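Some chains have been omitted; the remaining ones sit where they do in the full complex.
Note that the chains take the letters A and B in the order they are written out, and that residue 1 is the start of every chain.
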Amino acid sequence: MKPIIAVNYKAYYPYSFGENALRIARDAKRVWEETGVEVILAPPFTEIYRVLKEVEGSGVKVFAQHADPVEPGAVTGYIPVEGLKEAGVHGVILNHSEHRLKIADINALIIKARRLGLKTLACADVPETGAAIALLKPDMIAVEPPELIGTGVSVSKAKPEVITNSVSMIRSVNKEALILTGAGITTGEDVYQAVKLGTIGVLVASGIVKAKDPYSVMKDMALNALKAVS
Amino acid sequence: MKPIIAVNYKAYYPYSFGENALRIARDAKRVWEETGVEVILAPPFTEIYRVLKEVEGSGVKVFAQHADPVEPGAVTGYIPVEGLKEAGVHGVILNHSEHRLKIADINALIIKARRLGLKTLACADVPETGAAIALLKPDMIAVEPPELIGTGVSVSKAKPEVITNSVSMIRSVNKEALILTGAGITTGEDVYQAVKLGTIGVLVASGIVKAKDPYSVMKDMALNALKAVS
């Protein structure tokens, strides 16, 4: 199984926007070419088009950071899943700790994304809610303890039991969803641990997006992920 | 003073997205070239980049439909004003009836947009709240009775007093903001009335976006607006 490095651009300024957003896209493409690891990029809505153009022809996937629980129509400043599909994304992150959704909406969005051929990466805060969401059958699940997000203290080191509990609780209700590790991931070593503890990859943000050299970090993470699965 | 036709794309499917979004942009460019009327387009976040490319070199302006009241940083699926600026928009709609904001946030967003060189078009539901928002000094104000939005029954005909009261109440506290008419505007005649009643233009959505021929509708509106100001 190919490991996954998912990159949440968030909205760091200027890192997540414009030329910086494109540089990360080029770096991701290079890492994908050099390692074959599955790389997923989740830029801000306004950068999706350009990032997609940048990675065209490669295996790098582009996800939206969020989908609004709205139907197409008279809605202003929200984007229905149909609009994301039209923009060309391959998938969408749902219920990120910084953009939580109601459970009825998570369910409806997963169903709609599947119908439109988009992948879903659903986030949860603890193993219990990860398992609850797993019942709704997203393609990927990342359990991220909010208190570690953005700290640089990786869940793989600080709370390895969150990862192992997530894996066992999710697997008890869902055999297929890909499970990612998130929160505080900044080094290849963090990724190695995350994969060794039973997940197939990581969800990373500032560790890559705000890095001096995003390419090196992504490359190191990809190589460590490969080492861990081999 | 040049009249204004502001087009809120909303999220109609497929009208507001992809090739449809670009067609409206080309139509707008043509109307601008032929009439000199100020045309403002507000596409979904994901379409901003392409729409901007499409109208490049013309006087057509592109606005975001909304700005999230967040600072740049660890935020997922929201876009700070800085990100909109980076995307190249000329301005932003605030407090649309389908995306209301808290008043403290409207104030902070207007201040930030001004600092970043972006124009603001703030919406209100009744003349009283229009005047309240006018005190916060947005560049443009549109008073749109929610019960008429999307009905095709224009406020210019159904509730002309909303327009005249808005103008007088807003002017009593703000001499400079441009005042637009919105809600149910679908014909050139609606626009003519709106301008005759004291506003400088209109905020239109489905009347243009879902029209068989957006160009004809926009052109007719532009000509009527010019007739009314002359």
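Definition applied: contacts are C-beta pairs under 8 Å (C-beta built on N, C-alpha and C of every residue); 3 or more make two chains touch, one makes a residue touch a chain.
The model shown is predicted, which means the values in this text are computed figures rather than measured ones.
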Copy number for the full complex, please, knowing 2 are shown in place. 4
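Definition applied: only the chains that are shown with their structure count from here on.
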Could you please state the distance in Å, as a whole number, between where the Cα atoms of subunit A are centred and where those of subunit B are centred? 35
Name, in rising order, each residue of subunit B that touches subunit A in their complex. 8, 10-14, 16-18, 44-50, 64-66, 70, 72-80, 82-84, 86-87, 93, 96-99, 149-150, 205-206
